[in-house]
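Missing here: one protein chain of the complex. Every other protein chain is in place.
So that you can tell them apart, the chains are marked A and B in the order they are listed, and the count of residues begins at 1 in each.
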Amino acid sequence: MPRSDEGEQGLLTAAHSLEFPGGYTRSVGPVIGRFLTELRDGRLVGVRTAAGSVLFPPAEYDADGEAVTEEFVDVGPEGVVGAYAWVPRPRPSHPLDRPFAWALITPDGAGTAMLHVLDLGVLDAGAKPPRALRAGLRVRPKWRAERTGTINDIECFRPVVTTINAPVHADYRLSAGQALTRFLSGIAEGRILGHRCGVCGKVYVPMKGLCPVDGVPTTEEVEVPDTGTVTTYAVNNIPDPRAPGVPFVSAYVLLDGADIAMLALVAGIPADQVRMGMRVRAVWRPREEWDQNMANIKWFAPTGEDDVPYDDLRDHL
Amino acid sequence: MNTDIAVVAFAQTEHTGEDSGLSEVELLAPVITGVKRRTGLTRFGFTCSGSLDYLAGAPFSFVSALDAVGAWPPISESHVEMDAAWALYEAWARLRHGDIDTALVYGFGKPSQVRGDGGSELRELMTLRLDPYYLAPLGPDQVSLAALQARAYLDQGHKEDDLRAVAARSRAAGRANPFALDLPDPEGDEYEVAPLRPGDCPPVTDGAAAIVLATGDKARELCERPAWISGIDHRTEAHSLGARDLARSESAALAGERAGVRDGAGDIEVAELHAQFSHEELILREALGLGDDVRVNPSGGPLAADPVMATGLIRIGEAASWIHRGEASRVLAHAASGPCLQANLICVMSHG
Partner (left out) sequence: MAEACAVIGVGQTRYRSRRDDVSIAGLVREAALRALDDAGLTFKDIDAVVIGKAPDLFEGVMMPESYLADALGARGKPMTRVHTAGSVGGSTALVAASLVQGGVHDRVLVVAWEKQSESNATWALSTHPPLTPSLVVGAGGYFAPHIRAYMARTGCPDHIGTIVAVKDRRNALKNPYAHLRIEGISREMVEATPMLWEPIRYLETCPSSDGAAAMVLASPSAARGAPNPPAWVHGGAMRSEPIFFAGRDTVNPRAGRDCAADVYRQAGITDPRRELDCAEVYVPFSWYEPMWLENLGFCAEGEGWKLTESGATALDGDIPWNASGGVLSSNPIGASGLIRFAEAAQQVRGLAGEHQVEGARRALGHAYGGGAQFYAMWVVGSERP
């Protein structure tokens, strides 16, 4: 006995369904039958009209009611999207339970299009239409594993493959090398070390264990103070994780006693007030945060001393 | 056209099976100094090197290596992202022009650094040189592909025992070579990837090497017994594994022919082959017609020390050393590049 109840407006209502048990049995005729049989076998066919074009999906007549020929023609499987409609929140009756598009798709070789479903990937409900969705997009059917001879034997269409995603990951365990290990052990103690070359006498900070000009090993250790001069610099407007913010200054800092400048951050002064020749001192992190790492020095900041004149800088540029 | 070009000096590191704590340039510097001392030269007409960015995990790894050379005043210098044997070939071609008479060639690699906590090693890294669409995404490592070729070779009617003999002989020779690794005799039946066992595969090795080439009278001035390059050539095969006959090395045979290895290679006394896997030695012997009387890989070869990107150059240096010592008159060196001996370089050197 159907249930009845009092609805919100005080109406007497009851639920009711209509469903022919087992569904309707529809005979399809020879042309649709041929199409669906080919579909069940995983093939797309159209039919040639009297005028010579290929009607798809096939019917016994063209749009003007003219009878078609008996010539079936393989079309697709690839095709082209024409009009489309993006569904951001599918309804229960829709073929997919995540965002998709309805599309008119013309298989290659066919003269007309078919309405079907376009799957553009797994997206969250409410997603905007993907950039790939456009007229002219080339697509191919995704065939259902179990096919029975209905238009749903094609589960949906998907864009042809144009790219692959190639995750590339290589792991390393890098050693610092002797010279750098020594340099960083100095930094761990708040000391800046370098080497003097026994041939040219130049002091390299950090040391590399050899002189790049003379190609000989260097061993004489030299300690330099953490003060120096900015020879030249850049004001960067593109953010970097190691820098305090933008704009930030990356500068060549010639430490007192060194013959080669180091590239380092300069901060503690507005970027537009940094000058070539500016005197700077290292700003260290709190001692308890020190490690064998250049990050012990946050950056270099101005000392307030007079700038070094350009003429004294020119040999270091 | 200058065709009298010789290997006049060769130096290599004492290669290590683990990270020694030295950076690439620290490994390389003594080797460069070594060949400079041996020849008395501090500058060269041309310099060329071979190395691989991916071994160092950063682009431009060859740039810092230049510090070991002393490139001041500026030098004429080039680099290949290949085994340094190809850098030697480039230097050889350059010397033919006749306007310079010396060249420095070097190569280096620290494959020990290629390792991840998940157990990845050099053999995994080499997957990156494969076809990026059809091969790399499957993840076949270097040992797996070599095993494929070993299978193709064995199926021609050869035995696994032949592979084990190569492995045992190579390791023993390596133990006698102060520059190569001291590895125990291969033992055990377990496969790495069948039919290859651990002994059939190269050990991960860090190292560097350098060679000096010189022409004509300059060579005679720098070296008592220059190893004259009588022929040098290299050839590649298709990359697509299915398009190749993996049981044979067509390109090694072709390069050998062009380098003047005659039928039966009868006059070759010593051959240093860049065979990273034991079956590769057997395939190469056949391709080059090397008979049982040829001493193959007396250094132990790559199975005893494989400092990637220097290994091929070292074969040339090792072979040349036999001529330098007056212990052989005609030798052959081989270098390989690409998966499964895809490309091969042959260098034939003689005493006179």
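The rule we apply is simple: contacts are C-beta pairs under 8 Å (C-beta built on N, C-alpha and C of every residue); 3 or more make two chains touch, one makes a residue touch a chain.
These numbers come from a predicted model, not from an experiment.
Which listed residue (A:V73, A:I260 or A:V283) would be found touching the missing chain in the intact complex?
The one listed residue touching the chain not shown is A:I260.
In the complete assembly, which of A:V73, A:C200, A:I269 or A:V283 touches the absent chain?
Answer from the full complex: A:C200 touches the omitted chain.
Of A:A127, A:V213, A:I269 or A:V283, which one is in contact with the hidden chain?
Of all options in A:A127, A:V213, A:I269 or A:V283, contact with the hidden chain holds for A:V213.
Tell me which residue among A:A67, A:I151 or A:L174 touches the hidden chain in the full complex.
Touches the omitted chain: A:L174.
Write down which of B:K36, B:H79, B:K110 or B:K218 is the residue touching the left-out chain.
B:H79
What residues on chain B make contact with the chain left out of this view?
Here the touching residues of chain B are 1, 47, 52-54, 57-60, 62-63, 66-67, 71-82, 86, 89-90, 93-99, 125-126, 128-133, 136, 233-240, 243, 250-251, 254, 337-339, 342-343.
Write the list of chain A residues that the hidden chain touches.
162-163, 166, 168, 174, 176, 180, 183-184, 187, 200, 202-204, 206, 211-213, 231-238, 240, 242, 247, 250-252, 259-260, 262-265, 276, 293-294, 310, 314-317
Basically, only the chains that are shown with their structure count from here on.
Please tell me the distance, in whole Å, between the geometric centres of chain A and chain B computed from their C-alpha atoms.
39
Note which residues of chain B are touching chain A in the complex, please.
Answer in residue numbers: 19, 21-26, 29, 32-33, 36, 42, 54, 56-57, 66-72, 113-118, 120, 124-125, 128, 132-133, 136-137.
Write out the stretch or stretches of chain A touching chain B in their complex.
164, 166, 168, 170-181, 208-217
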